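Only one protein chain is missing; all other protein chains are in place.
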Amino acid sequence: MVNHLANIADPLPPAIRIDRLCFAYQAKPALHGVTLDLPARQVTAFIGPSGCGKTTLLRCFNRINDRIPGARITGGSIHIHGIDINRPDIDLQELRRRVGMVFQKYNPFPKSIYENVVYSLRLSGIRKRSQLDESAEAALRSAALWDEVKDRLHSSAMGLSGGQQQRLCIARAIVSQPDILLMDEPCAALDPIATLKIEELLHQLKEQFTIVIVTHNMAQATRCADHTAFMYLGKLVEFGPTLQIFQTPHDPQTLAYVTGSFG
Amino acid sequence: MHDPETLIRKGLPKGHFKDLAVRLMLGITTYCIVIIAALLFFKIIKDGVPVLFTAKAPFVDLGFLLDKNETLHVFDDAQGLRHQLPASQYSDYIKSHGEAPIYNEQTFSYSGGGIIGPIVGTALLTIGSMVLALFFGVSAAIYLSEYAKQSPFIHAVRIAILNLAGIPSIVFGLFGFSVFVLAVPVITSTPSDRSLLTLPLFIGDAVLSFQGWNSSLIAGCATLACMILPVIITASEESLRAVPQGFRDASLAMGATRWQTIRTCVLPFSMPGILTSSLLAITRVAGETAPIMFTAAVAAKDDLPWQALANPFDLLSSQVQALPYHIYTLAARIPASEYTQRAQYGSVFVFLILVATLSFGSMLLRAKLRAKLKW
Partner (left out) sequence: MSKTASAPHRFNKSGLSLEKAIKFFFASNAGLTIVILVLIIVFLLKEGLGFFPGYRRELEIYRIAGLEFVDLSRQNLTTHEQLASVLNRAYYAEINGKCARELKRSREAAALFNAFSDQTTATRDLILNNLTAGIDPDSEMLATLRKNHAANVQKALAKLPPTPHLTLTERTALIDSLRSRDVTAKDDPPLVATLTEQYAAAQQVQAKPLAGLRATIDAFEATGSDLSTLVSEMTTAVTATKESLQNADILEKDRKTLLAAAARAKDPAERARLMADAQASLAEQADIDGPMQSLMLRKPTCIEAHNALRQTSSEILTQLPTALSQPEAERLLRAARKAAPVFLTTLGQAPGQISQWRHDTRVPLSAAIRSFLTGKDWVTGGEWQDFYGILPLLVGSLMISMVALCLAIPAGVGAAIYINQFASGHEQSLVKPVIEFIQAIPSVVLGFIGILVFGSVLRDLSQLDSLAWVPGFPIEERLNIFTAGCLLALMSIPTIFSLAEDALNNVPSAYSEASDALGASRIQTSFRVVIPAAFSGILAAVLLGLGRVIGETMVVLLVAGNRIKIPDFSSGIGAFLQPSHTLTGIIAQELGEVPLGSVHYRALFVVGILLFTIVLGINATAHKFVSRTQH
C-alpha cells in the first residue's frame, strides 16, 4: 500500500485517522482494511462507483451505521482527534453533536424552520430564548439561508425549495458547532443552480469545519475538494490532493475511473 | 477545537434513567395487554377444556358437539343422587321410573344436550354470506382496480365503501330487518297484509309482493354480506393491485382483451391473496351477533336446519340457531349456576377455537404468501 501521508504537508494534526478499517453488513463485507488520514479544516471528497463503500465509510465517522441491525466494524479503528470512537464508553450523542451530517436526500423535520435549526440545541437542554435565537441566526447565516427565510422562521420547513431545504439541513447540522461535517452526496437530489449554491457554501464552511463529502460527480470533487480519495470495491485505491488524483493518478484504476472508462 | 476528552463519557450515559423509565413504562403497558389477553384465554380454556375433552378415547366429548340443544333438568332421586338430564333423557327417566318421587327439581333452558344446531347454523350463515360477499365484492374490486378511471362514479363508490366500513353492526341489523326481512320482493300467490307494493306478474295468480323474506337464513346471509362487502372489496383490490402492471401490459400487448387479461394474468395471481383476506372476514362474519339478531337467529329450535323441510328451498327461508346468538342467550337470558357452566363455557370454548383456528390460519397463510409471492 502506498504511504499517502508522505504526500501531504499539513500543519494541523489529522482530524480523522482511519486505520485498517474493515466493516460488514451482517455476513457481507463492505470495507476491506481502509487506512486513511483526513486533514483538518479542509474538504476531502470520496469518489468511486456505486457500492464501493464510500457512504459506508462516511457513516462510520459518526457511528450512524449503528442504526442498521447487523452492521458492525470487523477490524481496525477510527480515531477522531485521537479518541477511538468505537470504545464502549464513548458518549455517542456527544460524538454525533461533534460530527455533523448532511444526507443525500434533504430531510428537514416536519416542523418550523426555526425549530429545525435549534433542534440539536434543544436536545442538549438549552432553553434560553435569546441564546437559541442567536445561534439559529448564526447557523442560518453560515448556511447562506438567513436572508431567504428570516421573515418566515416559524412557517413549516416543508414549504422551502429543495436547495433551501438542503441548506436548512446544513444549518441544522452546524448550529451546535461541530468539528467535522459529513456530507453524503448533498447535491444528488438538487438542480444545478442549487448545487452551485451548496458548493459556494462549502468554500466558506471549510474555514470552520473539517468537511468530508461523498460525491458521484467528479466535476464537483475537482471544484470543491482539497483532497480526494478514490475507493473501489470496499478498498481505498488512491488518496491525494485533488489535482494530482485527477491529473496524474498513480493507480491505473483511478486513471480509468477519472477518465470515464467505467463507473 | 473542543477538548476531545469530552467524547468519553464518565459513568452512565446522560438521561439513562429517564430513558429506562420511559421504556419500562411503555413496556409494562404493552405486556399488561398481553397478560390480560392471556388471562382471558386461560380462563376460557380452563373452564372449557373439561367440557369438550374427556380422559377416555376419543378424548373429545362428541355428545357436546353433535347433540341437539335442549333444556336441562336437574333433580335428586330418592337416594339423594343428583341427576342432570337433558329434556329427552329426562322424559325417558320419568317413564322408566314411574312412581319414584324426585326432589329439588330445577330446569335450565338451553343448557342441556349439545350445540350442533348453533354450529350448523353459524356454518350456513357464514358460507351463505361469504359466497354472496365474495361474488359481488371481487367483481367490484376488479372494476375498481382494472377498469376504473377517475370519474365521479368511482369517487362515489369509494366514498360508499369508506362509509359502509364504518357503519355499526347494529345499524346493519336495522337495515337488514327493514329491507331483507320486511321489504324485499318475493313471488307469491298470497301477498301479506304489510306488503309495501304488489305488482301483478300475469302468470296465474302470482304477484311480486314487496313483503320481505321474514326472519330467515337468506335474510341473515344478505345482511352479513352487506356488512362484510367493504372489507372484501378493499382486500381484493389490494391483492389485485399487487399484481405487477407488467403482467397486464404484456398480455394486452399480445392482443388479449381486457377480460382475457384479467382472467388469465391477474385473477390467478391475486386469488391466494383474496382468499387469505377473506378468511379474516369469515372470523368477523362468524362472530357478529347484532346483524343476525332480528334477521335470522332464533334461540331454540328442535330440528337441524335441513330437517323437517317440505322442500329444499325452505332451508333458505327458515330461521337458524347461531353460535354467537346462542352464547348471547346463555349469557343474558339464563341465570349462571354450576349446572349451566357446561353449556356456557363449552359453547364459548368451541366458538373461540373456531375463531382462533380461522384467524391463525389466515395469519399463517398471509406470512407464507408474503414469503412466496415476491415480484
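By letter and in written order, the chains are A and B; residue numbering begins at 1 in each of them.
Note that contacts are C-beta pairs under 8 Å (C-beta built on N, C-alpha and C of every residue); 3 or more make two chains touch, one makes a residue touch a chain.
Predicted model only: the values in this text are computed from it and were never measured.
Among B:115, B:229, B:265 or B:320, only B:229 touches the chain left out of the display. Residue in contact with the omitted chain (choice from A:81, A:96, A:206 or A:223): A:96. The missing chain, though absent from the display, is touched by one residue of B:144, B:221 or B:266; that residue is B:144.
If you put the missing chain back, the residues of chain A touching it would be 62, 64, 67, 69, 92-97, 100-101, 103, 105, 107-111, 119-120, 122-124, 169, 172-173, 176.
Of the residues in chain B, those that touch the hidden partner chain are 13-15, 18-19, 22-23, 25-27, 29-34, 36-38, 40, 43-44, 76, 78-82, 103-104, 136, 139-140, 142-144, 146-148, 153-154, 156-157, 160-164, 166-175, 177-179, 182-183, 194, 226, 229-230, 233, 257-259, 280, 283, 286-290, 293-294, 324-325, 327-328, 330-332, 336, 344, 348, 351-352, 355-356, 358-360, 363.
Here is the rule we use: only the chains that are shown with their structure count from here on.
Interface of chain B with chain A (complex): residues 1-2, 4-9, 13-14. Contacts from chain A toward chain B in the complex involve residues 80-83, 85, 87, 89-95, 98, 179.
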